[in-house]
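Of the protein chains in this complex, one is absent; all others appear in place.
Order of writing sets the labels: A, B and C. Residues in every chain begin at 1.
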Amino acid sequence: MTATWRVILTVCAALSGLPRADAQTPVGPAAGNDAAPIADIVIGSRILAEFGVLDGFGHVSARDPKNPGHFLLSRSLAPALVTADDIMEFDLDGSAVDPRGRSVFLERFIHSEIYKARPDVMAVVHTHSAGVIPFGVSQVPLRPLYHNAAFLAAGAPVWDIRPDFGETDMLVRDSSRGRSLAQALGDKSVVLMRGHGDVTVGPSVRMAVFRAYYTDVNARLQLQAIALGGDVNYLTPGEGAKADAVNFVVLERVWNLWALRVAPSLGK
Amino acid sequence: MTATWRVILTVCAALSGLPRADAQTPVGPAAGNDAAPIADIVIGSRILAEFGVLDGFGHVSARDPKNPGHFLLSRSLAPALVTADDIMEFDLDGSAVDPRGRSVFLERFIHSEIYKARPDVMAVVHTHSAGVIPFGVSQVPLRPLYHNAAFLAAGAPVWDIRPDFGETDMLVRDSSRGRSLAQALGDKSVVLMRGHGDVTVGPSVRMAVFRAYYTDVNARLQLQAIALGGDVNYLTPGEGAKADAVNFVVLERVWNLWALRVAPSLGK
Amino acid sequence: MTATWRVILTVCAALSGLPRADAQTPVGPAAGNDAAPIADIVIGSRILAEFGVLDGFGHVSARDPKNPGHFLLSRSLAPALVTADDIMEFDLDGSAVDPRGRSVFLERFIHSEIYKARPDVMAVVHTHSAGVIPFGVSQVPLRPLYHNAAFLAAGAPVWDIRPDFGETDMLVRDSSRGRSLAQALGDKSVVLMRGHGDVTVGPSVRMAVFRAYYTDVNARLQLQAIALGGDVNYLTPGEGAKADAVNFVVLERVWNLWALRVAPSLGK
Partner (left out) sequence: MTATWRVILTVCAALSGLPRADAQTPVGPAAGNDAAPIADIVIGSRILAEFGVLDGFGHVSARDPKNPGHFLLSRSLAPALVTADDIMEFDLDGSAVDPRGRSVFLERFIHSEIYKARPDVMAVVHTHSAGVIPFGVSQVPLRPLYHNAAFLAAGAPVWDIRPDFGETDMLVRDSSRGRSLAQALGDKSVVLMRGHGDVTVGPSVRMAVFRAYYTDVNARLQLQAIALGGDVNYLTPGEGAKADAVNFVVLERVWNLWALRVAPSLGK
C-alpha cells in the first residue's frame, strides 16, 4: 500500500498545478473542464464503478467537443474496465463512425436521442444504481434532501417503457425508445427508468458523473427520511436552484479527490 | 496494489482474445460456456463469496457435461477457498464417486435431487444470502423490480421444511428432503428455503451464479421499494421473459468482470 | 496483494493438517477446540473487529482451562490490536492475578460474574454490535430467522440497568452490576444490554465468537423481515435446538475461514 500512496501523492502533486476551485469566485457551469472528455469518460466510469453506482452495466458518454452531431462512448465493456482505447465515436442515429468490428452498447440510443433532444447536454450517464431502482418502481417521487442533490429540485421524472411499448425487455434498443426516454427527461437533469435504472445529464462529463453519484446517495437518504415517519422537509425549488450553482463551484475539488481514488486502477 | 493491477491487466489481455458478447447477435442460453465447469465452479464460488452472497456456507455445483447422472461439487469447504483440486464427483443419490477420505457437504442432496428432477438444469447454487433470508420467513413474495432479476418473474416459491418434516435442524440432509425441495422449485429458477437461504439453478454455472447474485440484489431493493410505501411496479411476466433473454446476452461481459475481481485470490 | 495471498495460502496449508469438520460425524460441543484459549481470544477478537461486530470497544475472554476460578482477558486495548502478550489472568472477583501496572477493562465484571453464575460457560464475548443495539432499546424481542442463529431460539433476554441501579453511566463497573447482568442472562446464550450492546457466551471461545457474529447478523435480518410487513416465520424452539447442534459441527470450518481473513493482521 505504501507504493500506492506514493503514486497517489505523485498524482496529487501533479494535480496541484491545476487551478483550484476558489470558493470566492464562481467557476460557472462550463468551466473547470479543460480535461479531454475521453479522459473524463475513463475516470468517471471508474469512479462510478468504485462507488457501486455502476456495476457491470451502465455507461458514460460525452458529446464530441469538435462536432455536436457526434458523441463518444466506449465499446461494449464493463465501466470499471474502460480505457481511452475503448472509446468509439457515434452519430446521433447511434451508428458507429469507425466500428472496426468492435461491439457496441445495445443502449447507445439512450445517449444519441438525448443529445438530439438536448443541445445543452454535453454528457450522459446511464446507471442501474441500487439507490434509485426502488424509486423507479414506486409512486413516491425522488426529491432532494440536501444541497449536493439540489439538481433534483427541478424534478426527477420516471420513464416507464410499458405505456408506449407494451411488454418489452426493458432496454432502450432503438431510437424510438430513446426518443420516448428523452421526452420523459424533458429539460431535467435526471430521469428514472422504471424497472431499469436512471440517466443523468450535464454540461460536462464531470457534472453528469457528480449527478449520477448524488442521485444515488439522495435516493438512499430519502428512503431513510421517509422511514422515520412524518413530514420530510425537502429543498424548495428556489433552494435547489441556488444550491446547484454551488455544486458547480465545488465540482473540481470533488472530482480531483475521486480521480485520486481510481488512479491505481489506471496504473498511475 | 500496483502488482495486483498488473496481473489483472494481464488476465484482461488474455481474456480479450475470447469472443465478445456481441449485443447485436443473441448468444442464446447454452452458448458462451466453453470454460470447463470445474473452472467456473471455482471462480463462481469465489465471486459469490467476494460479493457476500456466500459466506462460510453455501456451494456451487455443475452437472458433469460428459455424464448427466453425475455432478461436480467441492469437498466440504468454505466457497472462498475452493480450488480445482477440491472438486469431487457425485451420483444422483448423493454418493461420492471416489471419496478418498474427503469430507462431503451434508447438503449435497440439494444438488442431487434437483439434477434428478430437472434435466434442463446444468448448475445449482445454494446460498444463505442475507438479502433473501427475510423473504424466506415472510409472507411477501419475492418479485423482480428490474431486468437483471427478470428470471424472478416466473415466480420464486418458498420451501418450508416444517409442513412435511416437522421440527428439524433445517438442513437438506437426505434425498427425501432434497426431493421435497426440488418439488417446491418446480420449473422455476429460484426457490427460497424458509429459515435457511435459497437455491438458484441455470443452464450453466455462470447463469446460476448470475441468478444467485441478482436474487440477493433484487431482494434488498424490493425491501426498500416496499419501505417507500404505496404500490410497487414490478416486472410483468411478459417483461420478465423478454428481459431474461437479455441476461443471457450480457452474461459473459459480467462474468469476465467478476472473474477479474477474484483473479488475485487465485494467484493470478 | 500477491504477497498477502501467499501468506494466506501458507497458513491454509498449515491448517489443512488439522482435522476437518466431517459432516457425517458430529464433533460435539467441546470438541474441535485444541487451540489454546489465548490464541483463540486473539484471533476471535480480530475476527469480530474485522466484521465490525467489535469496534474500538468490546472484549473476548476465556475461562482458564487449568483453573475454573480464573479467566483470561486482554488488558484494556481495542480488540483489533490484541496480541497474546496482552492477555491477563483474573479471578472471579475481577482482580488481576499479576497486573504489572497494566490497565484493565472497567467492565471485566461482565466476565467474572458470568463465569461465577455459569459453570458451563467457558468463554464470554461483549460487543456494542450495531445490529443488536436497536433491539436492546426496543420492545421487539430478538428471535432467530435462520439456522446459523438457532441459539437465539431459547430466548435473548434484555438486561436494563435502570430498574435496579437507576440512572448510571450504563457500564458494568462492579460485581453487583455484573451479577444483575448474569441473572438476566440466566441459562441463555445471549443477553442484550439496553443502551449498550450485548454479551454472548459459549462452551468455547470459538462458539462464543460465532454466536456474537450471528446474533448481529440475525438482528439485521430480523429488522428487514419485520420491515417487509406481516407475520415472520421464526425458528421454533425445537428447530432452534436441532439447528444449533449443527452449528457445533460446522464451527471449525467457519473458524478456519475467518482465521485466514485476519492472518495478515497477525503478520502471518
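Please note the rule applied: contacts are C-beta pairs under 8 Å (C-beta built on N, C-alpha and C of every residue); 3 or more make two chains touch, one makes a residue touch a chain.
If you're wondering where the values come from, they're calculated on a predicted model, not measured in any experiment.
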| item | value |
| --- | --- |
| Contact set of the excluded chain (shown chains only) | A, C |
| Of A:A84, A:V97 or A:L257, the residue in touch with the unshown chain | A:L257 |
| Residue of A:R102, A:R162, A:K188 or A:K242 in touch with the missing chain, whole complex considered | A:K242 |
| Hidden partner chain, residues of subunit A it touches | 1-2, 5-6, 9, 12, 20-24, 144-148, 150, 217, 220-222, 224-225, 227-236, 238-239, 242-243, 245-246, 249-250, 253-254, 256-258, 260 |
| Subunit C, residues in touch with the chain not shown (by the definition above) | 1, 3-4, 7, 56-57, 76-78, 80-81, 103-106, 128, 130, 133-140, 160, 162, 166-171, 194-197, 223, 226-227, 264-265, 267 |
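The criterion applied here is as follows: only the chains that are shown with their structure count from here on.
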| item | value |
| --- | --- |
| Chain separated most widely from subunit C, comparing mean CA positions | A |
| Distance between chain centroids, defined by C-alpha means - subunit B, subunit C (Å) | 31 |
| Where subunit A and subunit C are represented by their mean Cα positions, the distance between them in whole Å | 44 |
| Shared interface positions of subunit B, touching two or more other chains | 1, 227 |
